[in-house]
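Have a look at the structure below, then the notes.
Missing here: one protein chain of the complex. Every other protein chain is in place.
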Amino acid sequence: MEHFTGTSRTDLALEARELLTKQVNEDIPGVLVETSEDEEVVLTKVDITTPEAEKIMGKKQGTYVTIEAQGLRYKNTPLQEKIMKLLADELVGMAELSKKATVLVIGLGNRNITPDALGPRAIDKIVVTRHLQEILSPELKGGVRSICAIAPGVLGITGMETVEIVQGLVSKIKPDLVIAIDALAAASSRRVITTVQLANTGISPGSGVGNKRFGLTQESLGVPVIAIGVPTVVHASTIAMDTINILQEHAPFARYFKSMENLSDADRHTILRQVLPEVLGDLMVTPKEVDRFIDDIAVAVAGGINQAMHPHIDYENIHAYLH
Amino acid sequence: MEHFTGTSRTDLALEARELLTKQVNEDIPGVLVETSEDEEVVLTKVDITTPEAEKIMGKKQGTYVTIEAQGLRYKNTPLQEKIMKLLADELVGMAELSKKATVLVIGLGNRNITPDALGPRAIDKIVVTRHLQEILSPELKGGVRSICAIAPGVLGITGMETVEIVQGLVSKIKPDLVIAIDALAAASSRRVITTVQLANTGISPGSGVGNKRFGLTQESLGVPVIAIGVPTVVHASTIAMDTINILQEHAPFARYFKSMENLSDADRHTILRQVLPEVLGDLMVTPKEVDRFIDDIAVAVAGGINQAMHPHIDYENIHAYLH
Amino acid sequence: MEHFTGTSRTDLALEARELLTKQVNEDIPGVLVETSEDEEVVLTKVDITTPEAEKIMGKKQGTYVTIEAQGLRYKNTPLQEKIMKLLADELVGMAELSKKATVLVIGLGNRNITPDALGPRAIDKIVVTRHLQEILSPELKGGVRSICAIAPGVLGITGMETVEIVQGLVSKIKPDLVIAIDALAAASSRRVITTVQLANTGISPGSGVGNKRFGLTQESLGVPVIAIGVPTVVHASTIAMDTINILQEHAPFARYFKSMENLSDADRHTILRQVLPEVLGDLMVTPKEVDRFIDDIAVAVAGGINQAMHPHIDYENIHAYLH
Partner (left out) sequence: MEHFTGTSRTDLALEARELLTKQVNEDIPGVLVETSEDEEVVLTKVDITTPEAEKIMGKKQGTYVTIEAQGLRYKNTPLQEKIMKLLADELVGMAELSKKATVLVIGLGNRNITPDALGPRAIDKIVVTRHLQEILSPELKGGVRSICAIAPGVLGITGMETVEIVQGLVSKIKPDLVIAIDALAAASSRRVITTVQLANTGISPGSGVGNKRFGLTQESLGVPVIAIGVPTVVHASTIAMDTINILQEHAPFARYFKSMENLSDADRHTILRQVLPEVLGDLMVTPKEVDRFIDDIAVAVAGGINQAMHPHIDYENIHAYLH
């Protein structure tokens, strides 16, 4: 049985599971979920532990950690710092890096298309140190790993698959870990800009705002890959399907629908993959203030990575160390 | 009877009429339409001639000229120049300016929100000359009107209604005509970035991407106002309604719907104004490459205005005149 | 006797005085100076109290407060916040505003020329409230003044003198105070981006990076005008003159110069006003990282204004109040 809920509707494992459990109305075997929350933040860990679960979920086997905070849409410095800290903690746990590790951070996406520009903008804020290893003072070295970073651009601009570029870099730089930052598509507009996902699975083909043709994974690169993503768009087709769901759920409108609840899988697939794309084409659905949101969330993502990689830097006085 | 098709679904008079005639299946009294086309461009003139037609259409009495060219989405210099020329011709016909007229061009919208930035970006490309009147050579003066231009910013950034700012400027500068450039919302994604609308009615409250609370009209300013607009977004709620329409039209899916064709006006209104906005919130639907599109169309709009205002400038060598 | 040190070499009263006292080797009558400092910040107050002092200094009669901190060139959040607080305190002292005052903030300069973009970028960060007066809760009203703000653009883009635009706005909005933010030229590269000047004299013709032809003063606007400026460039001719001074001061090179210390005023004037501009043309001298510096200092300037105008807002949670 094919499940339509796969990569096309959401890049978040959390949402893929929600959509599925809603449909089948029970837990999915091989998918473990843990949640903790306070009044501002919900932290969820989804483990996909079997090949069957991978197939049903449409997401690679591995661990997906999601940090959600609705408040991220508003300028709120203390919340932003809390998210950075959480992201840093989760990243440290997932990466298990030695102090001497070299890490290559890749900012995926097109910097000229705002909702796809998260990766390139975050890269500009990463504290890179690989070129400074020889000049760092001994006391600083303990808290500063060897980090390098690049925003390689997208296929339509470079003529090269991102995986080719990164393979070339990995063979030259020989990092111990690759971290890939990407803008994602969500199924629900509520998650846009409010959620950060970490995954130890790398980046899958077909995911992200720009619809990658390649994978950026341990298999393709030969080193572990951690993906950090933030939803910045919902697909227009999602909006469309949501409409139908909403209307059916609102009693006054249900009478217009005969039998949508038993919409066949085949028909649903045709609607989502053929009918709607034909009409909606290259449209994307994004918040009006996406320009500002992207900058704020890029600061949070880069800040989390910086704290995880360089735990002993005093970031308020970072110039004192590095300049 | 209230018509839902008003300003909320489209800022284009052309589309408002299409939506209505589809519904009522006949011409609308008091609305005159003329069309001419070639293989690249469709030019349509909609005249709303009576108060009744104004009410039905949800658009102010006056003349609306629409220039449509699907090719505008692709880099195509000759087509772009053809559109500029057409826009200049229509603008000359609508404005009926003396050679000595002073014109104030207003670029509406927020330059930090890409789909709303058409006005500010076009302003940067207007050939302003008001400050040069005394130093222009006599032979140049014949072909160069006195033009000034400003992008005043939006209410949330300035704390001032745009109409207040423009009233202040009009009282000081005393122009003979105001031209207002604005990004619009369309009902159909097909019209996004491919259509330019001129109207001698000015700008109405509630129109545009940023949802103005004010009008920029002859009544509020005391001088004639021509509005030039280009759709850059479709409302998320439009996408949603389109879905339903599409599904009903596709035979295989029609069986899921009982009777959407006799969806009552009241229900339709509730769906569009309450149910969908609640879910879709502040989302906008826009093409992925909107950053590039906005730049290209701003060049076309500013170019059309420049040619209409300064008919005798050789634009390929414009530096020879003005610098 | 004409003094060449006037507006052409520096927009800072502090520097104008330094240059003069160096030349004449004594205090200037009618110019009062007060300084206080700690290890990070130097605060200087220059009062020009007589028409004679105005003439000698080449700066309008009035009070000029300068806040200098070399550390502003480095990312240093605590220092930046200290500067904001100092700027707010000085602004409160200079403005003497009632709680019910309306203030219009003008961001001068061209947002497309980075070193001239301080004003427009600061405007984007001003907390405007004039449009919210009716919906603010009573307890909030005590700490939130009625602020509006605009970046009108420059003559070459608008075709209107900035003073015309602001006069139009003042006649409509009727503010109690105008604050004008502008990028300045310094005599010394050491002061670029490290110094903020407040003056109760408004903006003089010929000052700023863009060389204004107009004044923005109480005389031209009919309301008090406070100017806030930050040097972002040094003139190329300054660099040139510095060279000569430096070489003369370095003993090994002094032998190449016969008698530069008695360079006549007339010759010096010819060099600065004729010879060098001819060669150096439209060049400007600016730090390599000016793009980043401008953003940081715009945050500090806007933050200082916000704190002075709205003393009781908790800026870390500003969204809770205004959105």
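Going by the order they are written in, the chains are A, B and C; count residues from 1 in each one.
Convention: a residue touches a chain if its C-beta (ideal position, glycine included) is under 8 Å from a C-beta of that chain, and two chains touch if they have at least 3 such contacts.
The shown structure was predicted, so the numbers you read here are calculated from the model rather than taken from an experiment.
Chemist: Touch as defined at the start, partner being the missing chain; which of A:173, A:223, A:246 or A:299 qualifies?
Modeler: Checking the options A:173, A:223, A:246 or A:299, the one contacting the hidden chain is A:173.
Chemist: Which one, C:54, C:176, C:242 or C:296, makes contact with the chain that was left out?
Modeler: Of the candidates C:54, C:176, C:242 or C:296, C:242 is in touch with the missing chain.
Chemist: Which residue numbers on chain C touch the omitted chain?
Modeler: Against the left-out chain, chain C lists 112-114, 116, 189, 234, 236, 239-244, 246-247, 250, 252-253, 255-260, 263, 267, 270-271, 275-276, 279-292.
Chemist: Considering the whole complex rather than only what is displayed, give the residues of chain A touching the chain that is not shown.
Modeler: Residues 112, 123-124, 128-132, 146-153, 155-161, 164-165, 167-173 of chain A touch the chain that is not shown.
The rule is short, and it goes like this: only the chains that are shown with their structure count from here on.
Chemist: Since chain B and chain C are copies that touch, just let me know if over half of their interface numbering is common to both, same, or not, different.
Modeler: Counting which numbers both chains contribute, over half are shared, so the two copies meet through the same residues.
Chemist: Taking each chain's centre as the mean position of its Cα atoms, how many Å separate chain A from chain C?
Modeler: 43
Chemist: Give, as an integer number of Å, the spacing between the C-alpha centres of chain B and chain A.
Modeler: Spacing between the chain centres: roughly 37 Å.
Chemist: Using CA atom averages as chain centres, what separation in Å is found between chain B and chain C?
Modeler: That gives a centre separation of 39 Å.
Chemist: In chain C, what residues contact two or more other chains?
Modeler: In chain C, nothing touches at least two other chains.
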